[in-house]
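One protein chain omitted, others in place.
The first chain written gets the first letter, and so on, giving A and B; residue counts start at 1 in each chain.
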Amino acid sequence: MNKNRSKEYDVIIIGGGATGAGTARDCAMRGLSVLLVERHDFATGATGRNHGLLHSGARYAVTDHESAAECIEENMILRKIANHCIEENNGLFLTLPEDDIAFQSQFVDACSSAGISTEIIDPKLALRMEPSANPDIIGAVKVPDGSVDPFRLTMSNALDAKLKGADILTQHEVVDILKDQDRVNGVELFDHEKKEKAKYYGKIVCNAAGIWGHNIARFAGVNINMFPAKGSLLIFGHRVNKMVLNRCRKPANADILVPGDTICLIGTTSERIPIEEIDNMYVSKDDVDVLIREGVKLSPSLATTRILRAYAGVRPLVAADDDPSGRSISRGIVLMDHKERDGLEGFITITGGKLMTYRLMAEEATDLICKKLDVDKKCETANIPLPGSEKSDETLNNVSQKVYSINGITQKSAKDRHGSLAHKIAQGDENEDSMVCECEGVSIGEVKYAINELHVNNLIDLRRRTRVGMGTCQGELCACRAAGLLCESMEEPGKAKDDLANFLQERWKGMSPIAWGETINEIQFTSWIYEGIYGLKPDNN
Amino acid sequence: MKFDNIIIGGGLSGLTCGIKLAEQGKKCAIVSSGQSAIHFFSGSFDLLGKANGEEVTNPLESMKSLPENHPYKRVGLDKIERLTNDALHLLVRSGLNLNGQADRNHYTLTPMGVMKPTWLTLSDFTSFDQKDSFPWKKAVILNFSGFLDFHTLFIKDGLKKFDVHAQIKTVSMKQFDAIRKNPSEMRSTNIAKEFDKENAIEEFAQKANVLSDGFDVVILPAVFGLFNKTIADKLKEKIEKPVLLLPAIPPSVPGIRTQITLRERFQELGGTYLLGDNVEEGVFENGRLLEIRTNNHGDIKFEADQFILASGSFYSKGIVATHDKLYEPIFGLDIDGDSNREKWFDEKIFNDQAFMHYGVKTDQKFRALMNGEPVENLYVAGSVLGGANPLKEGSGAGISLLTSLHAAEQILK
């Protein structure tokens, strides 16, 4: 981390979600000097708390033509530039007996006018393609949906920004926006690690903080009408489906089942919540019950599949400026030049939109930044692959297929997670190959790589980089091992114990709403180990 | 097949009960659905470590302040002291070497480097009289290279509070090359299997002696003596400095040895230990359990005069939770617990979780309740009983040992 407080950046970007990281990358690629700041870690807001669906746009085709067209365009771009973050598994829009089959033709028409290819599939064939689908379906349409790993996507953007000279500060929270009369010229940050404040200066401050941008704007003295919409999701213990399953009807609760890495997830519910609740969202009993009830309609086997976690994300909805009530909500991309809107120079806000359009949002924001800075450079983010998505390394492919290769699981997993950057993970001897996380096949080498190169401050960050603790046991075996390794690299054992306790608390937050069956057995066991045998307490220092 | 007594559950309660009954000449069978939670044994049997949030020094005294429905209170405080003696003697007769007393907790060092109060500690481990002092000034913490389940830095950090200068060193031994090559199997039990073969212990002790030069104590993970019961003692003989063993991530090597020791004692007394079998249903008549049917034995049912349910808590599936209910999966016994799942949990993991208190309902004599009525000859013992949070109290082993001895006594009356 290259902290240069005296330097004046061209642009300071607030928010380490996909949009912020994407904007940082775009700005850096156009030769700007960039500081990206994030109060926690990458992808901790809405970016990391959604379906991980690589939308084809089909879901919006009937209701929102513009979003649909944006999605399919970005979908095709991501396949090119982010292949290690996505899976091209296609999707099915299923019509159940309770749905109106007439909607299907309307849907297909809308898709084709938005440029989304569709194929109507005989239900029997659809069931062969996707055996987990509800056998009662009366209609099926194939669309180019897929899965995207938002953590990897965001990290790759941040990594590329860094490679191109951007400075990145995580665990740095904006506590004030610095102004010189009618001009924003920097930010004041609170460093959560060192517990100290510092000022950073930039010509432009870009607010890409998602729903938290509401508060950022207030620091700058401007008002944005944001309405947080909470969406809850459930993660199931393994992959039930290979293709994305959607309900072929107007968007409603729990009508998308997405396979992603080792798991699959169903979502979402949608509920407007007060802005005060955005930092403390719990998934209610009713949310869980709705998700299961509706999810089972898409894939009946979900009824008997273990649920690993429940979580909720919050989508930043922005009300039109002339409508403070929030009735007319835009779901599209919102780019605000506060000079034009509020007479405040040097400050822009990029918000709304969705994970799928993060790159487009970044492009639009960067275009505006460049215009303001009078820089004339074209956007290249749609053409140049992200780090990790360059042509994949053949030798890694070979290794994973080698018969009797007992390290196959960790090596193949590493390749899935880091793409061509997997070559940076040391391997080949037992000091690096041993597994830290047995559920997800994370090796010591991978953990060390993440700690050294991927901005890991704590165990929770490490989880987002490597999937440590994201498996069936939710950290029961691996948390302590990973804590040990992290502790070695940071040489602050006391802090590492707190970190371990925080990690278990964070895992529990997702487990408690669904803690029955094996989950309650597992958590009892985990508590016995950590609290009973190890004597771990919430505050160890 | 006819037995005098059948015990469902082969963990600490089941085995204690079985040994007690078999010692009195009863023909007993234990049905265990798999290896038990003794496999995660820390090395110490707790009686009462905390009561009402306060750390306990005299468990027998502090028990008076426990709530009325606590298993200890239901056993009767007048009997507890005698039962603690009985339990100790039963364990010693079975071949376990233990230190500790019921009226005064001692302390053991946890792998987080903190002192924890406890009742009886296996002689493998070190018992401390004081919680705020450590008898040595300079400690060397030895780990095996590649062993991820022993957290030396945490121990070192914990020892700082005692003003102990600790240094971490690593030992490499070619005996572990094979398991280290396997990315998931450098586990404490696999290390212990190498030491079980005896030839590794000499070499290790020599290395440890060199590395511990200038230190007062050698701290090691408890990976000695899985199936071989003499290795832990041999290690201590061969290492010149005092040896302090600390638990590693489970399964626990001394725990498995403890399980085997108790199981062998039970079998030597003529007991039948059926591992890997599940009791599927019971046949009841006039408020009595006549016989049980198991998965392996099908139509050959097991009859007994008395039965003991010692099937454990959620982890062991003694009770099962679904999204809308709690139930006892073998007989459908009454459960002491809230049926609304929102009441089961606290959102903070380190808080007292309600579900930890749940268990099977019994009458005053620890006979299981079924539809509100006691089953005349079905006793309940161990962690399948509700009424306490053994994790918060540090009372799990005590409840298992004492309630099962209590149940055995009722049967022997």
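Definition applied: a residue touches a chain if its C-beta (ideal position, glycine included) is under 8 Å from a C-beta of that chain, and two chains touch if they have at least 3 such contacts.
Operating definition for what follows: contacts and distances are computed from a predicted model.
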UniProt protein name of the chain not shown, from "TonB-dependent receptor", "NADP oxidoreductase", "Glycerol 3-phosphate dehydrogenase (Quinone) subunit C" or "Cbb3-type cytochrome c oxidase subunit I": "Glycerol 3-phosphate dehydrogenase (Quinone) subunit C"
If I consider the whole complex, including the chain that's not displayed, which of A:E8, A:E390 or A:E518 touches that chain? A:E518
Going by the contact rule already stated, which one of B:L98, B:L211, B:L290 or B:V320 would touch the omitted chain in the full complex? B:V320
Tell me which of B:N99, B:S123, B:N182 or B:T261 is the one touching the absent chain. B:N182
Where A:L153, A:I292, A:L504 or A:L536 are the choices, the one touching the absent chain is A:I292
Contact with the hidden chain only, please: which chain B residues? 1-2, 33-37, 39-40, 178-179, 181-182, 184-185, 187, 189-190, 193, 226, 250-251, 256, 267, 272, 274-278, 280-282, 294, 296-300, 315-317, 320, 322-325, 327, 329-332
Which residues does chain A use to touch the chain missing from this display? 237-239, 261-262, 292, 301, 303-307, 400-401, 403-406, 408-409, 412-413, 416, 438-439, 441, 471-473, 476-477, 514, 516-518, 521-522, 525
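Everything that follows uses one rule, which is that only the chains that are shown with their structure count from here on.
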Under the definition above, what is the set of chain A residues touching chain B in their complex? 282, 285, 288-289, 292, 406-407, 409-410, 430-431, 433-436, 438, 443-444, 477, 480-481, 483-485, 487-488, 493-494, 496-497, 501, 504-505, 507-509, 512, 515-517, 520-521, 523-525, 527-529, 531-538, 540
Which of the residues in chain B come into contact with chain A in the complex? 37, 40, 42, 110-112, 114, 116, 145-146, 148-149, 151-154, 156-157, 180-184, 186, 247, 249-250, 252, 313-315, 317, 320-323, 341-342, 344-345, 347-350, 353, 355-356, 391, 396
